[in-house]
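Apart from one protein chain that is not included, each protein chain of the complex appears where it belongs.
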Amino acid sequence: MTTITLSGIDKSFGAVRIVRDLNLTVADREFLVLLGPSGCGKTTTMRMVAGLEHPTLGEIAFDGVRINEVPTQRRDVAMVFQNYGLYPHMSVAQNIAYPLKLRGVPAAERERLVARAAERVELTPYLARMPRELSGGQRQRVALARSIVRKPRVFLMDEPLSNLDAKLRVVARAQIKHLAQELEVTTIYVTHDQVEAMTLAHRVAVMRDGVIHQLGAPAEIYNDPADAFVAGFIGNPAMNLVDVEAEGAGVRAEGGLAIALAAPRPGRLTLGARAEDMRIVPASEAHFQAPVYTFELLGEATMATVMVGHTLVAIKAPKDLRLEPDTRIGVRFDPARLFWFDAASGARVRA
Amino acid sequence: MSAASVPGVPGYRAGPAERAAGWLRALAVFVIIAAILLPIFWIVLTAFKVPRDVYTLDAALWFAPTLENLRTVFEHPWNLGSKIVNSVLVASGTVLLAIPMATMAAYAFARFEFRGKQALFLVVIASQFIPAAVIVLPYFLMFKQAGMLDTRSALVLVNLSIVLPYAVWMIKGFIDAVPVEMEESAMVDGASRARVITEIVVPAALPGIITAAVFGFTLTWNEFLFALIISKQDALTLPIGLIGFRTDRGDLWELMAAGGILITAPMFVVSLLVHRQFIGSLTAGAVR
Partner (left out) sequence: MRRIPPHVWLLAPALSFVAAMALFPLGYSLVLSFREWKLAASGAPGAWVGLANYWLLVSDDPEFLEALAATAVFVAADVIATLAIALGAALLIKRAGRINSLARVLMILPFVMSPALIGISFRFFLNPEFGIAHHLIGMLVPALAGRVWLADPTLAMIAVIASDVWHWAPYMTLVVLGGLASIPQETEEAARVDGASPWAVFRDVTLPQLLPVLGVVAVLKTVFALKAFDTIYTLSNGGPGTATQTLAYFVYQVAFNHYDMGYAAAAAYVLTAALLVLSVFYLRLVFRK
């Protein structure tokens, strides 16, 4: 039962301001994902919650009580480190038991809890091994088991899947999701992978350069991005973003191509549309026409790419379509799923 | 659902116990620094005192400085000048002989596989552990017979026994860190083994080789027991020169201090110049 509140958090290393006036409340039992490109300050933010780093300014509170001065060991948080931080001189069982040992849990009880935690992450056969004798995936699960062996107030995970190969990552992701539902502990999960964020989170905080750009449920962030950065960061492939200038009844892309869409306001804008929200249509229905740059088969669909001005724009198409490069095609936007942003600030411009 | 911003709240307020601990740590570091610097500082002061000020603590810090001692030590009978020459010649001779041999051997140990390699390498490393007395005993007798006692060449030879193993080990560590691909691409381009060593490996490992040379020079420069036994008059080195200030009239501390500056200052200068590599390789060498 813990609500985490970060109020006006600033963190500087020397003269470099890494986190800027960050305000965030993580509700009790919420699974919040901090999502952002590498170096944006996610780890630093999480380390401040753990007490491994002190904020320069601002307040961190658990259930409304300031904890800035509470040392890490008394915050009762659990953390999975990016490189797991396993104790190399202890066996798997000893690693998992260590938090219990520190809390004075009797040996018999300890053994029972370790066995249960190991069971939950399928580590039972490896309890006697040393960390160096384990694969990457197994090490990740030891770290996980060590943090779930007790019930902490707060659960912190720093890119726990980033050192796994693609296939294992999908499995481990499902496992974490399952565990999180079972444990019901307030969780902050850090990742730069938007798929992880979308699949795991109750809410996602999208961060860049130490600032939260948008905070919301995954669907909200996907369907209603607050600005061009969030729009471009979420979704695979990334949302098409084309710089345009309002001209007459339509807009003109930077390289000169005219697009038959009415701008919400005059001036320089960025037009955003996802690949799946555009269609290849006959010239008469098209918002613009352009020659095919590349054409790719994806399996369940195909992807046509055209050059709009100086920007490549991807369009998802039916799986049986075939196009030759340089064929001129017409493209139509779904007007309901079209986004406008201020070209300079990236802020959303609503129609 | 952002919480209200609380601008300007300090992110961390250290409690009194923590602040006290911080001060204690700072004090302890200060004590360490003082323990290193004060003895050195005291020797330096003494070197600039007239004897009257040396033999009393009343003039500990306030005294009329003199350069007399630094001049006297170069005069008869002390003649530190000739001892400096001997020390420089012995140390550079040892290093100039040891470093090329050590580099070649280090390269072989780093890059070739051959039978008995591990054993040979361990013998080289272990040879540092032989007590100096064991080494000098036979050579004292042999040099005596060959009339080589009290010569600089004799000192160079025995000093090789300590410098060579260290140098092989240190340089091997640095060659291990040079990517093999650099050499292989040079060989693909048609370079011979000798050219690869002189034109690729040596330049790449040069910081390490220089560090080993500085280290070897330091060892030889400060070497005491061999010089004490082998040199009598002509080949006396600086450390032996220092004990010459212990005379029938008592210890001439101000001259010892002046000599101490002469023997120490060059080592301080070079070791501070290469301190980064020096610390790195010394610590890596001992724990690798």
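For reference, chains read A and B in written order, and residue numbers begin at 1 within each chain.
FYI, a residue touches a chain if its C-beta (ideal position, glycine included) is under 8 Å from a C-beta of that chain, and two chains touch if they have at least 3 such contacts.
Everything numeric here is computed off the predicted structure, so don't read it as measured data.
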### Query
Out of A:Ile4, A:Leu86 or A:Ile212, which touches the unshown chain?
A:Leu86
### Query
Which residue from A:Leu52, A:Ala246 or A:Ala260 sits in contact with the chain not drawn here?
A:Leu52
### Query
Touching the left-out chain: which of B:Val9, B:Ile43 or B:Met148?
B:Ile43
## Note on the structure
Those residues of subunit B that touch the unshown chain are 25-26, 28-30, 32-33, 35-37, 39-40, 42-43, 46, 54-57, 60, 100-102, 104-105, 107-109, 112, 114, 120, 122-127, 129-141, 145, 157-158, 160-161, 164-165, 168, 193, 218, 221-222, 224-225, 228-229, 238-240, 242-243, 251, 253, 256-257, 260, 263-264, 267-268, 271-272, 275, 278-279, 282-284, 286-288
### Task
Go through subunit A and note every residue touching the omitted chain.
50-52, 71-74, 76-79, 81-89, 98-99, 102-103, 146, 156
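Quick note on the criterion: only the chains that are shown with their structure count from here on.
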### Task
Report the residues of subunit A in contact with subunit B in the complex, numbered from low to high.
5-11, 21, 23-25, 27, 54-59, 68-69, 215
### Summary
Within the complex, subunit A is touched by subunit B residues 1-15
